[in-house]
Structure formats: structure tokens, C-alpha cells
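All protein chains but one are shown at their positions in the complex.
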Amino acid sequence: MNDKAKKALVIGGGPAGLEAAIKIGQAGYNVVLVEKEAVLGGTLRQLYSSFPRWENPEELVDYKLQELEKLPSVKVMTETLVDSAQRKNDMFLVNVKHSDGSTEKIEVDSVVLATGFELFDATLYGEYGYGTYPNVLTSLEFEEKLREWDSGEDNTEPPKTVAFFKCVGSRDPSKGYPYCSKICCMYTAKQAGLVKDFFPDAKCYVFYMDYRAAGREYEEFVRDVIENKHVRYVRGRPAKVIPENGRLLIRAEDTLMGIPIEVTADMIVLAAAIVPSKGTIKLAEIFGANTDSYGFLQYDSKNPGKAGDKVFFAGACGFAVETLGAQYQGAAVAAEVIALFNQENLEAVETPEAQYQGADAATEVNARFRQANVGGK
Amino acid sequence: MSVARRVITPQEQIAEVPEKIFLFRSCTGSMEYPGTENAIKEVLKILGVEIVSDPDQSCCAGYILTCSGFTPEPALAVTARNLGMVEQRYGLDTYVFCNGCYAYIRELAHVLHTHPDYMKQANDLISQWGYKYEEKTKILHVQELYYLLLDKIKEKVVRPLTGLRVAAHYGCHYLAQQYNILDEGDLPTFHEEIYEALGATPVFYKHRRMCCGYAVGRGFTHKESVVQPQLSKKFDSAKEDGVELMTTTCPGCNVALDREQPNLNKRGFGPYDIPVIDLGQLIALALGVPLWKLGFNANTTPMDGILTKLGLEKGEIGDE
Partner (left out) sequence: MGRERDKDWDRDLYKKVDRYGIVENLSECLQCGKCAGNCPVAALNPSYNPRQIVNEILQGRVKRLLDSEEIWRCLWCANCYRVCPVDIHYPFLMMQLRYMALEEGYGLKYVVPINKYAHRALDAGLTFVPGKYGIEKIRKLRTSIGVEPWPEVSDRAKKEFRRIFELTGALAWMENLETLEEKPVTFSFLKGKILSRGEVSK
């Protein structure tokens, strides 16, 4: 780590945070990457598979960690939380707290918030009985189940029928949030497809209002699940679940047929809404960033990655987004930070005397850069 | 932004235990099941809550309004009149003991609150008799008071209903209000908690949340095609799970569940023989209120079997 170079703080080690930290580090600046869990990777660590290419998310995480290893200018602090911060002149004085109780003060020049998402509390939907009835799971809990089926860890009787409910907490101003959580239609198709791969004789139902596959290779992915893996999509938001004889009775209307139906399932997976992770609002306050009425970091159309003065954000803490999008956003805010640091360095190197003063690797790079540009004009 | 507040605790609903409440007379309650009204009065007396009523209170005019029997204007004015009267004369909160009254008064009051022109219209009309509605009185149901005073009820149980398999019929209209109510509309459990406090055994039968059919179903003559098949499904599942007694918090539901059973039996459903009483009457039984005050002779499906099981013959518990 070069003590004289500019330093960025990246909070959150998921796909967005990792991307940001790596790119800023590769540009030659210092980064402190703070992550509350013991391992990096964020929600990717909980996923068994990914859309639209059925790839193993662990491979992506491992790849990114390898890139990270090559960067001595990036310091990683796991099991660490940001406690408070103050602005001091042009910098931030940030207090972090480690899991052993010890605290540390870091001085940084810019902050990137990449704190990711959590799932909506599905117990609020009493009609689905999450938390009360057995075998009603959220989508993230179901990823764990997929892993258990794959590894053979779960050798209980395979389910005969699995039902997936979409929009649990999304598109619901009454009990949840009015917005659409964007990624659930895709990951539900993925999960339903995987059930059919593991248990070809099992019946899979996906209860939907719409299916949203607006992305590259997305529509083909969902059509493959429906047409080749024979998952049945029923248009109708489930009205009620009633446990009966160890199974779960689902009442809904097949709105395309206009008939109320009852489906008996062994397991129900709820695609719960994407909400900003709990720490996001507190961090927004600490760093003077704005959040919208749902708690997501607020964006400005002209500067979408900017949350405040020298504060940027990327990934699901800004709104629900898929892994690829989180990576893109991470790289985009890395560019913002790098541009900011370059600009500040240029301003600092205004006078010719200051040009080569100080063994500042970044400033040197920038000075050469500036010279080259001046020459190029 | 957190999601809209729906379920609240009884302490949030009723800030402090009231010394006095205004009890809103229910038409069906006072005519079909006067024992219910009596039981509630006795139970609240034991729990230290005084009841105030007023003969100037009229019907809430909700039932037939929902049957499209007349237009909403009189119902809105009647609601404003009744609530305004409680505010002006007593300054107390308005407690109903009927889910129907609860829904009608609460929904009509909501229409008044959110439409200032209707509020003005109603207030102008009732002002000629000196009434004015200022949205000060809170609209509550006695079941909320029971739940708030659950610990006290437990203390005062003199006749634990041990071994009695009781099932709840919450009814539709209290939980359908959705916001600022005591429990979730699809998975409520607070009645069962009350049963446990009384020493009884709660039974969660499959169709416990099914409607009794008697809202507009009591008004229109679709009993055979709409209401009865529904009720038979409900009673089938209760019978299967060994329910011995059902409680309601609505005299309207009580009429449906209690008085339709012989009709169902005649039509070849069932046969069913599950007595249905008000939750207040159940609490009164456990709290030792004299039996003759509870008016079980109003019940079409007789309570005799239950009383025998509890070791009570007609006239026992405190022959006054």
C-alpha cells in the first residue's frame, strides 16, 4: 500500500463491491474493502447456480478473489463494520469495528457503498404461512436446499410437487412494496428448472402475474425452462395456503382460464421482494447520502452512481439488480472514483515545482498522463 | 419506508385499560342472543370495566346498506350521529361486540374521514338535533379488550374449561379491516390464546377461516346455492377435527352457524351438532358467571352436551 496515494473505502464485498475495489486498485490507487461477513462474495455465496448461463457463482467469486490477491494496494477487512465517520477537510475519517471488538480509524478520500440487499420479511404474508407452516421457504433458503440435494446432504424423500410464488412483497402496495424486484422472474425460472433437473418426475408450478425476462439470453432461458423442462406456469397470484395431512394446499385462480384452482404441493418457495440491506440506511446517514422512500440509495439522472459528495454506490443497495449488472455498476463507480482521484491529483499538481515532489506513484502517473495529453493536443 | 402497519399489539390499540367504555348495542345481538350482551357485561364487570349504554343510540344501518337496500347517505349520517353522541355525552371510546357493527361503523367512519364533503353533509344534517361528529372516539371491539386483559382473565378463572375442544370462528369483518387490528387476517391466533388462558383446548380445523355467509347472504335469498354448501364444508372440517364447541365474536355469524345447522341436516348435509356461542359467553363460563344469565336457551343447537361435560347442569354456578 502506498501511503501517499489516494484511498477509497469500499463498503461491501459482493459482486459490486469486489468489482469496484479491483478496478480502483488496478488503476493504482489504495482501497480498503470492508465486509461484514467472514468471507467475501456477498449474496453470491448463497447461490447454487446463476442465470442465464447456469454458471456456478462460486467460480465467479474465486476468479474475483484471485484478481484481488494480485493487488497489494487493496486491503481487505472481513467481519468488520463501519461504525461512524466525520468529514475532515477533503477527507473522511472513518471508524470501523472488528468482530473482536477492536476499533480502527481510517482516513479515506472517497467512499463506495455496495452493501447489497436482503429479502423482504415473508412472515407478513400470513396467507402463505411462512414461519408457521413447514416447507414454506424463501428463495435464498431454497438455494441452500438445491445445494443439499446436489451434494446428497439432503436424502429425505424428494418432493412430488414444488410450487413457486412470485411477487411476495413486490408489486404490493398493501402489504409490501409497489416496485418490481426485477430479478425474481429469472431466478424463479432457474430454481424451477433445477428442480426438474434433479427430480424429473416432480411437478413444478410457478404462480405468476407476469414473467419479466428483459435481458440478454433471458427470454430464451425462461422459454427453455417452460418448453423443455416442462415447468407449468400458472397465471394467478396465490390467495391462500392451507396445510393438510403434511402437505400444503394452495388456493389460487388460474386467471387465464378464469377458474379457481387448488394445487397440493410438498414445498413452496416464495420469491420475496428485494429490499436494501439493514445497514444501508444507517451508512447513508453517516456519509450524507440520500435514500428513497424504500431505503435504496437515491440516484441523480445525470450522475447515476453518485450518492453524495465523493460518495458513490453500486449494486443492489441502489435497487434490485442481477449479478452482471452489479459488476457493471461496480466498474462504473470505480471509474467515477478514479476520475475523481485523477482530477484531484491534477489540481494538486498545478505548479511545475510541485510536479515531481513527493514519491507519489499516482501523482507521477498522472503527471506523465498530463504531459502526454498536452503533447498530444 | 417500512411497510404499512397492519397488525398492532392490544397495548397500541388501547393505550390504557379503560375504567369505563361505551358499549354499542348490536341489533342482532340484543334480539337473537341477549345472553351474549349479558355475558359481556358480566365479564367486563368482573374485570373491573364499567359499561355505559344509551337508549338514544340507533342501529348502525350497515347491514341493509351492504345489501344495497338504500343509499349510503343515511348510513353516513347515522354513523356520525351515533359516534358524535358518544363523543359529546361521554368522551369515551366506542366498543362494539359485533364484527358487523365493527366493519360498518369503521368503514363508514373512514369514508367520512377521507371525504370532507360527506362529513360536512352528515354533520349539517345531525346538527339540527345538537349532534356533531369530530372523529374523537375510537372504534374498538370487545375482543380487543379481552386480549388486552388476558392476564387478568387468567387470574379470574374459577371454572377452567379443561378438556373442552373449542374452535374459533373469527368471522370476516373484524380481520378484513386489515390495518390497525390485532392479528393477521389469514393466520390469527389470539382467540386460541384466550382459550388456553381459560384452560380449554384450541382446535385449528382446516376451514377455520371460512366465511359464515351471513353478511349479504342473510339478506338475499341465496341460502341454498351460496351459503349452505359453504357452511357444510366448514362444519365437515370442524367435525373431522373433533370440534366440540365454536365461538364467534359476531352475533351475525352466530345466527348463521347456530341456526343453519338444522337446515343443513334436513338437506342431507352433516349431520352437524356443534353448538356456537359468543367468545364473551365462553369467558363468562370460565369466570363463574351464573348460568341462567348467559341465555343459552337462545341457541338453536343446544349447549346441553357441553354443559354436562363441564359438570354444569342448568342452574349451577352460583345460583343467585
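As written, the chain order gives the labels A and B, with residue 1 at the start of each chain.
FYI, contacts are C-beta pairs under 8 Å (C-beta built on N, C-alpha and C of every residue); 3 or more make two chains touch, one makes a residue touch a chain.
Computed from a prediction, not measured in an experiment: that's the story for all the values here.
Enquirer: Among the chains in view, which touch the chain not shown?
Expert: A, B
Enquirer: Per the definition of touch given earlier, which of B:89, B:115 or B:136 contacts the omitted chain?
Expert: That would be B:115, which touches the missing chain.
Enquirer: Which one, B:25, B:169 or B:206, makes contact with the chain that was left out?
Expert: Only one of B:25, B:169 or B:206 touches the chain omitted from view, namely B:25.
Enquirer: For the chain left off this view, which of B:187, B:215 or B:287 is in contact with it?
Expert: Looking across B:187, B:215 or B:287, the contact with the absent chain belongs to B:215.
Enquirer: Since one chain has been left out of the picture, which residues of chain B touch it in the full complex?
Expert: Touching the chain left out of view, chain B contributes residues 25, 27-28, 30-32, 34-35, 37-38, 53, 55-59, 61, 63-74, 77-78, 81, 103, 107, 111, 115, 125-126, 129, 172-173, 175-176, 178, 185-186, 210-211, 213-217, 219-222, 225-227, 229-230, 292-295, 297-298.
Enquirer: Spell out the interface residues on chain A facing the chain that's missing from view.
Expert: 127, 167, 171-176, 209, 235-240, 251-255, 257-261
Heads up, the rule we're going with is that only the chains that are shown with their structure count from here on.
Enquirer: If you average the CA atoms of chain A and of chain B, how many Å lie between those two points?
Expert: 48
Enquirer: Going by the contact rule set out above, which residues of chain A touch chain B in the complex?
Expert: 124, 126-127, 129, 132, 169, 174-177, 240, 242, 244, 293-295
Enquirer: For chain B, which residues count as touching chain A in their complex?
Expert: 1, 3-4, 6, 178, 184-188, 206, 209
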